[in-house]
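Mind having a look at this structure? Questions to follow.
Here the complex is missing a single protein chain, while all its other protein chains stay put.
After this line comes subunit A, so read on.
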Amino acid sequence: MTKARRYMTVNSFLTEMLTMSLKSLTHLQRLEAESIHIMREVVAEAENPVMLYSVGKDSAVMLHLAKKAFYPAPPPFPLLHVDTTWKFRDMYALRDKAAKDAGMELLVYQNPEAVEKGINPFDHGSLHTDMWKTEGLKQALDKYGFDVAFGGARRDEEKSRAKERVFSFRSANHRWDPKNQRPELWRLYNARKAKGESVRVFPISNWTELDIWQYIHLEGIEIVPLYFSAPRPTVERDGLILMVDDERFRLNAGEEPVMRSVRFRTLGCYPLTGAVESHATTLPEVIQEMLLTTTSERQGRAIDHDQAASMEKKKQEGYF
């Protein structure tokens, strides 16, 4: 009794302190407020917005923020997954569940030409990304007439993204012109555009990889199990550890899948995404590994290995 009573006194004292003194916002609270503000601004000004949803951790955070921004209403726009048919099976499972939980419509788009030609990462090299992702995205946006698309890109991902605006304008043929972007001051975003033009909006521009992980931890956001270590069938090829996620994976002569304890730092098409050997099975352990690691996040992706400026070229062509 005495103990409980003292607890209450301490508690009410703390409440008193809280209401009397001013509250200093943490970095995550400031980032959250900014992202929500950006999303609401889009919904207020766009005609037909959509959220690009790639099922990764950044998409998970973006979706969670959207739920917060519009609560108690569901986010007033659909989710769009530009599919390549080559994502991990776990990703497809979470994609469908997350959309359902959020009460949002899920649109899945596959470039019909890529479907027909059977474009795949084994035979077609960079054409795989061009046709499924770059072309697929353009086609999907045109098909539904979306004028604003939310994307989960962050400025800390690599150098050319550091200069990307939050509201990034694209010409009628989806091209990005780095010399012709609008200045963004204070919290004022200019969303006006001519017919045919569109805007890519990046609400989590100012989040870093660590912020993302901390927020997922703090808010208990569901992410794809592939981010956690588990024994998985893998092969080692060109310095990358690749997961043999289904029977379509073509083994080279002499290659034999080996069970390794691995997890993924970023998720894409499974034959193109390198795993890291790890024993991290909880979020704090994943964050611990991330902080102790010595290589950058994108290193696991084959796309921008060749030259530092390759992402920039891709972006001008319309890659997200």
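Here is the rule we use: a residue touches a chain if its C-beta (ideal position, glycine included) is under 8 Å from a C-beta of that chain, and two chains touch if they have at least 3 such contacts; residues count from 1.
Keep this in mind: contacts and distances are computed from a predicted model.
Of "Cytochrome P450", "NAD(P)-dependent iron-only hydrogenase catalytic subunit", "Sulfite reductase" or "Multifunctional fusion protein", only "Multifunctional fusion protein" is the UniProt protein name of the chain excluded from the display.
For the options A:N48, A:Q110, A:S126 or A:N206, the residue in contact with the chain missing from this view is A:N206. Although one chain is hidden here, its contacts on subunit A can still be listed: residues 18-19, 22-34, 36-37, 40-41, 43-44, 67-74, 155-156, 159-160, 162-163, 178, 182-188, 190, 192-194, 205-206, 208, 210-211, 214, 217-218, 284-285, 287-288, 291-296, 299, 308-309, 312-313.
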